[in-house]
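The following block contains the structure, expressed as structure tokens.
The complex appears here minus one protein chain, its other protein chains still in place.
Order of writing sets the labels: A, B and C. Residues in every chain begin at 1.
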Amino acid sequence: MKKELFEIISNDIAAENIFKMELSGDTSAITAPGQFINIELQGYFLRRPFSVCDWEDYKLTIYYKVVGKGTAEMSCMKPCESLDVLIGLGNGYNLAASGDRPLLIGGGAGIPPLFGLAKRLIEERKQPEVILGFNTYMEMFLVEEFQNLGIKTTITTADGSHGTKGFVTDAMADKNYSYIYTCGPEAMLKAVYEKSISSGEFSFEERMGCGFGACMGCTCRTKYGNKRICKDGPVLRKEEIIW
Amino acid sequence: MKKELFEIISNDIAAENIFKMELSGDTSAITAPGQFINIELQGYFLRRPFSVCDWEDYKLTIYYKVVGKGTAEMSCMKPCESLDVLIGLGNGYNLAASGDRPLLIGGGAGIPPLFGLAKRLIEERKQPEVILGFNTYMEMFLVEEFQNLGIKTTITTADGSHGTKGFVTDAMADKNYSYIYTCGPEAMLKAVYEKSISSGEFSFEERMGCGFGACMGCTCRTKYGNKRICKDGPVLRKEEIIW
Amino acid sequence: MVDTSVELNGIKFQNPVIPASGTFGYGYEFAHWYDINCLGAICIKGTTKEPRFGNDCPRIAEGPSGILNAVGLENPGIHKVLDEELPKLRHIYHQPIIANISGFSKDEYVYCCAKADESPLVDIIEVNISCPNVHNGGMSFGTSPESAGEITKAVKTIVHNKPVYIKLSPNAMDIAAIAKSCEEAGADGISLINTFLAMRIDIKKKKPILANVTGGLSGPAVFPIALRMVWQVYEAVRIPIIGIGGISTADDVIEMMLAGATAVQVGAANLKNPYACKKIIEDLPSAMERYGIKSLKSIIGGGH
Partner (left out) sequence: MVDTSVELNGIKFQNPVIPASGTFGYGYEFAHWYDINCLGAICIKGTTKEPRFGNDCPRIAEGPSGILNAVGLENPGIHKVLDEELPKLRHIYHQPIIANISGFSKDEYVYCCAKADESPLVDIIEVNISCPNVHNGGMSFGTSPESAGEITKAVKTIVHNKPVYIKLSPNAMDIAAIAKSCEEAGADGISLINTFLAMRIDIKKKKPILANVTGGLSGPAVFPIALRMVWQVYEAVRIPIIGIGGISTADDVIEMMLAGATAVQVGAANLKNPYACKKIIEDLPSAMERYGIKSLKSIIGGGH
């Protein structure tokens, strides 16, 4: 965990209400895909948490959906503006558990961290496959980037405007996988949990006071005791989750 | 009174802790020298009031002293940033009352409005003379500008580092004048009031809630009833002042 | 087309947005900025029996997201307000007028309310038992259920023609109990909240900034507390509530109505931006559409 200044490299619309922001700054605090950053916004008391989509030395990418005042304000930011960021937050996904053919399942604004994960799984010579769920065609993002990694990419849309009509779970049935990594709305996580035949890891969201474990603002119950989503999570192992 | 967006043209240091800021925007609401503007600053609830030093179509100048958080933040602003400004506030000085040889007396951060006044008096073919009081040499500003108007400019400094050592009132004794216009710290205004042999106008400061007459946040007693410094002032006639 | 109208005690408001007492002069001054007939209603500056200068200056200080004021009920007295100020307002303004009545004794409240009741220019009487800025003044009446009920009863005995709203202080422990006591004493509605007793110290001078030492805090800073109080009072009473405290956007209006307000007052926001009420009113329809609200009336208390 570090507190760093980042500079906006680009901040462009990627799909309906979804923006891609590239930031430059010290990324050395990131230790695993699935971790997040917490961004200070002028005029707002709380920072805003976003999953790291991808990173390299001195550069990282996030994708964010405009859902409220803070994200609306972010969407107006310009290159060269700087942001105060807490980085390297959360546990992130455990790559070692993946097995050979992990299945990555993402829904909407939960998709970004799976991209960084997929890249690193490939680097470790695994064969990940991915299911991406969207509401509708207009909200699709990151699809090409996944395809460019050369991995099998299945799309579902709730309204059938692209790919399989339905939810990500509708595309799970015929898959053969060693492990599941997933991130998305809680209802989706739960459906995936119930449908999944392997072990896996589930990334959760919660409103956060600090994002680094100080305030107990984000605690959830697990089979192995209380866990703070921000510090002991956001990724929980399937075995510990209590719904 | 209008609410307008202004853009910063320049924002440079003019003396120790004193900055000159030039703004471009619609100045048509200004009706008299001695009026002020009220600037919104991001992150502060209240606007900050500053006297208009000088103005023309689409341009105005203020001088401000860094005394607290708001003015410190202003000193870091850059050209092209825009400011939300209420303009044309207050009554301003009454030029018609000046007589032929008005004496203008300004102290420190109270000097700026006298410059716009002097210019307009000259335009009306009066012969203003000015006394400018500072604490010390390093804090002197606007002196050359007054001299360039071709009017007699007397300087006093409290520590004697330039001009007459002492206060503005020490330089008043030998002057011959038809009317007094003054602006500065309240102690100075009172000293000038007591020493002055003519009628005149005194510009006051008060902490303001609105700056345009709505909140009764700045009311003072005068011989002719309550007056709001922001709307019925900041300029009061000598005859109405109650100390 | 969405419907922004609301109704308080049979009086129809074209929208729920009312500038709050003390932040909008006597209304007509704002006609310089915009046509004030767009407002839901206007609540005028707090009025006492006799003219008052109020407190010495400085009367204003600043806090994070808020303003402190210690105006101390400066006003020309009820007679001049009814005879001179309100006619000037009525001349250019055709929506409801709320008279805000303050006082230092039960008799003074009764006297002023009786006058306001007689005036054809007043539509609603708001009894301010919550001003923190005058010594031995209104606030003490507003901090216990008993005294709040007592003032309400006294006023209701002599007001025959107009709804009476009691404006409560947030500097109280159990706001719901106080509201309930007012309801039982016959109040037609509750306005809440007034300002929080607060202060600032000038570090350079090592002295309080306000000449009055303390003042009342209002503005966005207090919104979450005001919202909670409206929520609690809504659960305690059946009479309408005017929600006040930190409102500065159309979203704030909607949130306050979901908590239980039938209308809202906007105070400090007018001082920062003279167009605040107009802008909120203009923003309401699109905000309503964004949240799928067809009629504002339908969301009152909708968060419960």
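In this text, a contact is a pair of C-beta atoms (placed from the backbone, for glycine too) under 8 Å apart; a residue touches a chain by one contact, two chains touch by 3 or more.
This one's a predicted model, so the numbers in the text were calculated from it and none came from an experiment.
Asker: Missing chain touches which shown chains?
Answerer: For the complete complex, the undisplayed chain touches A, C.
Asker: Based on the whole complex, identify which of C:D56, C:E150, C:D251 or C:D283 touches the chain you can't see.
Answerer: In the complete complex, the chain left out is touched by residue C:D251.
Asker: Looking at the full complex, which residue from C:T4, C:T47 or C:S65 touches the chain that isn't shown here?
Answerer: Of the listed residues, the one touching the omitted chain is C:S65.
Asker: Counting contacts across the full complex, list the positions on subunit C that touch the omitted chain.
Answerer: Counting over the whole complex, subunit C touches the hidden chain at residues 61, 63-66, 68, 143, 171-173, 196-201, 203-204, 206-208, 213-214, 217, 219-225, 227-228, 231, 246, 251, 254-255, 258-259, 291, 299, 302-303.
Asker: Residue by residue, what part of subunit A touches the chain that was omitted?
Answerer: For subunit A, the residues touching the absent chain are 1, 3, 40, 44-47, 86, 206-210, 212-221, 226.
By our rule, only the chains that are shown with their structure count from here on.
Asker: Look at all chain centres (mean of CA atoms) and spot the one farthest from the centre of subunit A.
Answerer: Here the answer is chain B, farthest from subunit A.
Asker: Centre to centre, by mean C-alpha position, how many angstrom separate subunit A and subunit C?
Answerer: 46
Asker: Among the residues of subunit A, which ones contact at least 2 other chains?
Answerer: none
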